[in-house]
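The structure that follows is given in the form of structure tokens.
One protein chain is absent from this view; the other protein chains keep their places.
Should a chain be cited, it is by its letter among A and B, assigned in written order, with residues numbered from 1 in that chain.
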Amino acid sequence: MNAAAKPSKLIKGATGDWEIVIGMEIHAQVTSQSKLFSGASTEFGGDPNDHVSLVDAAMPGMLPVINEECIKQAVRTGLGLKAQINLRSTFDRKNYFYPDLPQGYQISQFKSPIVGEGVVIVDVTPTEQITVGVERLHLEQDAGKSLHDQSPTDSFVDLNRSGVALMEIVSKPDMHSADEAKAYVSKLRTILRYLGTCDGNMEQGSLRADVNVSVRRPGEPLGTRCEIKNVNSIRFIGQAIEVEARRQIGIIEDGGKIDQETRLFDPGRGETRSMRSKEEAHDYRYFPDPDLLPLEFDQTFVDDLARGLPELPDEKKARFMRDYGLPAYDAGVLVMERASADFYEEIAKGRDAKAAANWVINELFGRLNKEGLDITASPVSAAQLGAIVDLIGEGTISGKIAKDLFEIVWMERGADPRALVEERGMKQVTDTGAIEAAVDEIIAANPDKVEQAKAKPTMLGWFVGQVMKQTGGKANPQSVNDLLKRKLGI
Amino acid sequence: MTDVTRLTLAEARDALQSKKLSATELTQAHLSAIEKARALNAYIVETPDQALAMAKASDEKLAKGQGGPLEGIPLGIKDLYATKGVHTQSCSHILDGFKPAYESTVTSQLWRDGAVMLGKLNMDEFAMGSSNETSYYGPVASPWLPKGRDGAWARQQLAGDKKGLLVPGGSSGGSAAAVAAHLCLGATASDTGGSIRQPAAFTGTVGIKPTYGRCSRWGMVAFASSLDQAGPIARTVRDCAIMLRSMAGHDPKDATSIDAPVPNYEESLGRSIKGKKIGIPKEYRVEGMSAEIEKLWSDGIAFLKAAGAEIVDISLPHTKTALPAYYIVAPAEASSNLARYDGVRYGLRVPGKDISDMYEKTRRAGFGSEVRRRIMIGTYVLSAGYYDAYYVRAQKIRTLIKRDFELAYAQGIDAILTPATPSAAFGIGEKGSADPVEMYLNDVFTVTVNMAGLPGIAVPAGLSADGLPLGLQLIGRPFDEETLFSIAGVIEEAAGRTVLPQAWW
Partner (left out) sequence: MSVDQATVRRIAHLARIAVSDEEVPHLQNELNAMLAFVEELSAVDVEGVEPMTSVIPMKMVWRKDAVTDHAGASTVVGNAPVSEDHFFTVPKVVE
């Protein structure tokens, strides 16, 4: 059963508090070379109707034959969701007419899905974790694409997507806020990308969400839900939930009732609207597809796939916390993408792991975000950033200089940080004599400040700043501190 | 040689191999016969250019001694087999103008083995029918004449609405008529509820529906996927055995096709059936069975006994449920299989004011009344609230029907002997116009076999009081078509080969 929301999740209406209940159906495109039931390419894009086999175009007499890799990908995903893997599942036909559905039915798994119940652990904030139940995962065919805005009288149909394998992952109604829903999708995406079973590209439609939203008074039974179809970004998922919940609360508080219907989120107007064309009473007439036998495999098949799975984000996070002593938040950020985690580990091995985490999260991720770059396209390699961390650790450069050095390495791709430090004289001054001279000079020039510092030791910071300025930031801050303390007698 | 179209397929093959006959000569003879028989309406498309080109290629191969098992043999192809670049419409208007860019697996195997395509054969629309009267291209006249009618009268009828002439059965009516009228040496057919065996029985020809999964369904226009199966109609048991060997075999493009070697079926002919246990199911002795069918059946029993087979009375208690259950399962699958005919990607399109209107007008105009009726009943039995009561129940009954057969085979039964049809051929326009169910009863003996996925063969075994052919059916164990050929061969020999009508058309 779905748990009740915490009081902090409730939202205020005109007549009191409301609780939002959210469930999601995620359609994730299976990563495979060819389609679920045909040998046509799954490559994104392409000329219209070019990635289409005679099977996808539903030519008379064509028959589906299942792609082994799609089965494996679904099982891997099920394992990644800690879910029940069903050794026997069946394919059903979902019958309806639509121009981008060439067969007049979609082959799906209605009655017996390949994957049953599972769970996703979701970090909503650094301190708040929720568990979202997975109801089921099943394999099905994608539809083609209809273009409605090319002509005033016609719609254009392209079947390139027709027959591409999708995994529909159905959650339980375990989410109670837009943030929870967004965090769930984000986490699911992370897991799929780790597994390599879906590329998670929401812009290209590889990951799409149907969001079921209802509202209720705390403690009351579930309200009538509306399904918001095909939301294609995490940000829009959040916005859609918020406006839809507000809409429903408004209707109920005005004495109205919610109609169960399919709605569309319009990000431009920031509203959801009813999809009239989908309102017609559906009767999908599901029945087992007689062209396909039941899908059966044994536990050995599952076990073999389980052995081949990579370390998943939850396990990786736990290991980072345990082995590298990272706080949960930092570990969580690092494991969001498998490539980032790998990048981090390459730096952290044999170095100060915490310092490495700070550098990766604060400097590198910050800079990558600013430039809109992916970790795999980072101008600074793990080896280079590792060298910078080394230079700080061994006292060759100061933290401040390190930031300058990072900038240079970023701009001048491929440069060796250690060589740069030499060439450009960025080395930290550890020569006590030179530092002492600078300290003496500052003390001599500021007798009043010296007096003040004796009464108020926090003045020390001002002296440190002056010495660093004098030495062009290259003085070892620890040596400066020690010397100043001794000379000022504090 | 006088008329080479009178040869059996096996005889023609031997003559070709021994170069007593050329493929071109044989093909040309058939093309001429087809041309003269156009009024029968067995062929809806003739492909003489292709036929002669294929024959020429066969002659070259035969000259080099490289011929395949069917090298140079002219065949007719039922219109539901996709033939590359050639009209393929399952005799429906909705596939108007459709020429596939692909060749069905079954026909491509026939061409691989050297066969020659004469043209496409008439059939009931989407194989839905038992008389070939639902074809968009009109009914086929059987070469057999009603009692007391002569050629002059019949020719007059042919020129008119064909009323009073006999149906060749269906849905493979064009196939059966073409074989019986010597318009090909053999024909491809297909059987969903009896569509090979019933027309074979009506025309004095032999037809086998192999075990489900024996032939690939790839490239056959689907009617009911879990029941459809390809098979041949030919003039002798041996000819069917020769054709089936080429048609059968595993196809990686059909997930329901079996990966098992194809035996040389011809070798099973002439094998002794001594000691074979033949089951006689009491449930097939239906109420009101005519005396001539009763006699046919007991003659069949006598033939097999005489050949040393052991006759065993058996019971298949769910027999009676098969036909009604079939009329749930088959239309349900058809309603879904035929959803692809929507006027978008191929075939007929009737413009409409919006997409839904276009669909509805196209499908109204494109499907004939029998097909529309079956789509509607199929849609109904799958719809919310009725699915369990109709479809699921029918599939459970199917399990029971299959179990009946399994129990019989577990007792050691090798094959089951039944009549193929409840009567001889009837007249065009005579049945089913008031009540569709009247027509459905034609399949009462054959449909059980499809429901259980078993092989069944219809073999001529005698004539009715009106001088029309009657057939017996043998039902075999799964994938044991060989035993069926052996036993059918015994019946064929004992009954004497049916003398087919002389050309009156």
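Going forward, a contact is a pair of C-beta atoms (placed from the backbone, for glycine too) under 8 Å apart; a residue touches a chain by one contact, two chains touch by 3 or more.
All of these numbers come straight from a predicted model, not from anything done at the bench.
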item	value
Among B:Q28, B:Q50, B:Q395 or B:S423, residue touching the chain not depicted	B:Q395
Touching the absent chain when the full complex is considered, from A:V52, A:V211, A:I228 or A:M426	A:V52
Option from B:F367, B:F426 or B:F485 whose C-beta touches the chain left out	B:F367
Option touching the unshown chain, where A:D283, A:E311 or A:D404 are the choices	A:D283
Selected from B:D342, B:D404 or B:D443 as touching the chain missing from the view	B:D342
Touching residues (missing chain, whole complex) on chain A	32-34, 38-41, 47-55, 57, 65-71, 90, 97-99, 146-148, 151-159, 264, 275-278, 283, 285, 288, 292-296
Footprint left on chain B by the chain that the document does not show	97-101, 211-213, 226, 252, 255-256, 258-259, 318, 320-321, 324-325, 327-328, 335, 339, 342-349, 351-361, 363-364, 367, 372-373, 375-377, 379-380, 383, 386, 389-390, 392-400, 402, 435-437, 440, 451-453, 478
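By our rule, only the chains that are shown with their structure count from here on.
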item	value
Averaged-CA centre spacing for the pair chain B and chain A, given as whole angstrom	58
Chain B-touching residues of chain A, taken from the complex the two chains share	54, 57-66, 93, 95, 97, 99, 102-105, 155, 157, 283, 285-287, 290-293
List of chain B residues in touch with chain A within their complex	80, 82, 88, 90, 95, 98, 100-102, 104, 217-222, 224-226, 252-256, 332-333, 335-336, 338-340, 342, 344-346, 355-356, 359, 379, 382-384, 387, 391
